[in-house]
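Left out: one protein chain. Kept in place: all the others.
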Amino acid sequence: MAAATGIVTAADLRGGSARRRREAVIRRAFGLAAGVSIVISGLIIVALIGHAIDFLRQIRFSWLFADGWFARRNEFSIPTLAVGSLLVGGVAMLIAAPLGLGSAIYLAEYARPAHRRALKPIIELLAGIPSIVVGFFALTVISPDVVQKLFSSATFFNLMAAGIGVGILSTPLVATVAEDALRAVPRSLREGAYGLGARRRTTSMRVVVPAATSGIAAALILGLSRAVGETMVVLMVAGGTGGSTFTFNILGPGQTATGAMAALAIGSDQVKGASAAFASLFFVGLLLFVVTFTLNVVSERYVRRARRHG
Amino acid sequence: MKMNRSIRWSVVAAALLAIVAAGCSSKSDTSTSGTAGGTGMTGSVDVSGSSTVLPISQLVAENFSNDNADAQVSVDGPGTGDGFVLFCEGKTDINDASRQIEPEEAKACKQAGVNYVAMEIGLDGITVMTNPANSQITCLNDGDLYALFGPQSEGFGSWSDANALAAKVGGKGNFPDEPLSIVAPGEESGTYDSFIDLAGIEDTAIEQGVPEDKAAALRADYQSSPNDSVIIQGIEGSNSSLGFVGFAYADQQGDQIDKVQIDGGDGCVEPSADTIRDGSYPLSRSLYIYVNTDKVASNPTLKSFVDYYMSDAGIAAVTDADYVAIPSERLDASRQTWTNAEGGGSASPSA
Partner (left out) sequence: MIARDVTTGVVASGIRTGKRDWSGVTFACVLLATLLVSLGILVALLWDVVKRGAPVLADRGVDFLTAGPSSSVSQAGVGLALAGSLVMMVIVAVIALPIGVGAAIYLEEYARDTWLTRLIAANVRNLAGVPSIVYGILGLVLFVDFLNRIINIRDTGSLLSGGLTLSALVLPIVIITTSEALRAVPKSLREAAFGVGATRWEVIRHHVLPAAAPGIVTGTVVSLARAFGETAPLLFVGAVRGFFSTGNATFLEKLFTSGYTALPIQILFWSTVPNPEFKSLAAAGIVVMMVILLAVNGIAIWLRNRYERTW
């Protein structure tokens, strides 16, 4: 459609209207796809809040601070679940932090490229193990052969075994994020330290690690978030499927938020009555969602800070 | 780009392969059917309810499926109470029950318009268990059970704490000073209700002055679980543990657990198939199936399934699953109930 003068303008290059219309349609289609993720978030929040309000309307406030979590007896002790989740998360981080950070520092600072290529798959393999497999391992090995052997007063179902299992699952996450953070530290910082005569350990621990603090903090927070959100290991080995009294004893059975939710699914399987017991599922789910959401947002702040300073 | 296209095709091919594989493999689901008999039923049957009765119904379902490979049967065991909720909402066809239906549940069924019939199909004995290392405990009576499990025992952390209460309610007492770790079913389980009933917990509690609304309950601070396997593992895992499950589960564990004898007033009786059948074991109870009669009328597969259940071949599952068969007069009575309910079936009376 060049003008008679033979000058090509931008209008000519834009192509036929059919082509442009097709472009617009495709763009809108992709936009819709992106919108789906927002829809999903919205639905999750609506589903949780809606039924959680139902639950709160059905119960008496004192029930939330009963002696334990026994959903069928209308005892919905949130502190029991909170303490349980914290204990499991705490034990998990006691495992995941040293293993994850140690591996990360080694892979980032010490391992030669050839070694790194050989050793990194260990972490990747660990990351690929589904939680049900670790749950089975906790049931058949961790609890009887590790926890009960070390602590004679431990019952078969205990929070410590659950914590160890969850720690195994969190380790790869901590290791990967921490390693990324360490590798992001610019070489110049290391070279400066070496130039001053520092040896490798000093460089790593006094220069690189502090420089990567934000990233490492993000790794630990993400690890904790994963630990708190883990279900299968807790369901299989923490022993709280029928309920649990308020306890700080990690050598005995207990219940976490995720375990309580799953127990309601299995025990109250298919029972979708208007009973408060089933509705508690949504309330606990909402609390869990808020907690993990907060942890993830905080961890993102740290990642952004790392990117800014690094 | 060529690589792009070949990846796309391989994904499509893999997907088709998966669909075909899924379609094909599901044909040979349960096992190759030896008996080419059966009526070739094609409908569906949904069974839920007691986890105690689950092994029996499951075996019946499997045998039924062998003869009727086209039928769709599913069996689940969330607990008698949960099962009744589903049953009285009309969501399941059969409810397995380790106790009889309670008045509130019957009312719920009536309000929802669910008509049913109940048949006794087998016997179970609630077996109280402890760890083999706890050799001092061999026999307990109702008073002992109350002192250890009852509503007034909350807080008793060791066996000896219960001695005083045991003495008060006529128990033998004399418990050792060992940690009392209890793992037992919870309120969603029919076994829980049966235990309270058979051990006379409610009466003893009322005698002791426990308010009525709390009398028919066990202490609230033990580790309860709807999962019998959790209970068994809890018993095996602690030296001075205590708990109870259905007889079949306990019997399967062999020497891993110790079955406690129960003294119902006539001496200590060991739970066994014989003592349960003749009633000498105090904690014996009946197992039932509740069938939705409206659904029977409209679902020939369901009718055929219950016919099979009540037949000799079907009811053999009770003993196959390590439970105890009911005496033949009661089996005849159950069969008669079924025949009356569905107006002439093909269940044959025992010879």
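Per-chain residue numbering starts at 1, and chain names A and B are given in the order in which the chains are listed.
Rule of thumb we're sticking to: contacts are C-beta pairs under 8 Å (C-beta built on N, C-alpha and C of every residue); 3 or more make two chains touch, one makes a residue touch a chain.
What you see is a predicted model; the values in this text were computed from it and never measured.
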item	value
Residue, one of A:78, A:93, A:181 or A:222, that touches the chain absent here	A:222
Option touching the unshown chain, where A:30, A:65, A:151 or A:248 are the choices	A:30
Residue ranges of chain B at the interface with the undisplayed chain	1, 3-4, 7, 11, 15, 18-19, 21-23, 25-26, 28-31, 42, 44, 54-55, 58-59, 61-62, 65, 68-77, 91, 227-230, 232, 245, 249, 252-253, 321
Interface with the unshown chain - residue positions in chain A	13, 15, 19-20, 22-23, 26-27, 29-38, 40-41, 43-44, 47-48, 51, 98-99, 101-103, 105-107, 110, 119, 122-123, 125-126, 128-137, 139-141, 168, 171, 175, 193, 196-202, 206-207, 210, 222, 225, 228-232, 235-236, 258, 261-262, 265-266, 269-270, 272, 281-282, 285, 288-289, 292-293, 295-297, 300
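To be clear about the criterion, only the chains that are shown with their structure count from here on.
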item	value
Approximate Å spacing (C-alpha centroids) for the pair chain A, chain B	38
In the complex, chain A residues that touch chain B	67-68, 70, 72-73, 75, 143-144, 148, 153, 155-157, 239-245, 253, 266-271, 273
Complex contact set, residues of chain B against chain A	48, 76, 78-79, 82, 85-86, 89, 91, 179, 181, 185-188, 220-221, 223-227, 230, 233-234, 236-238
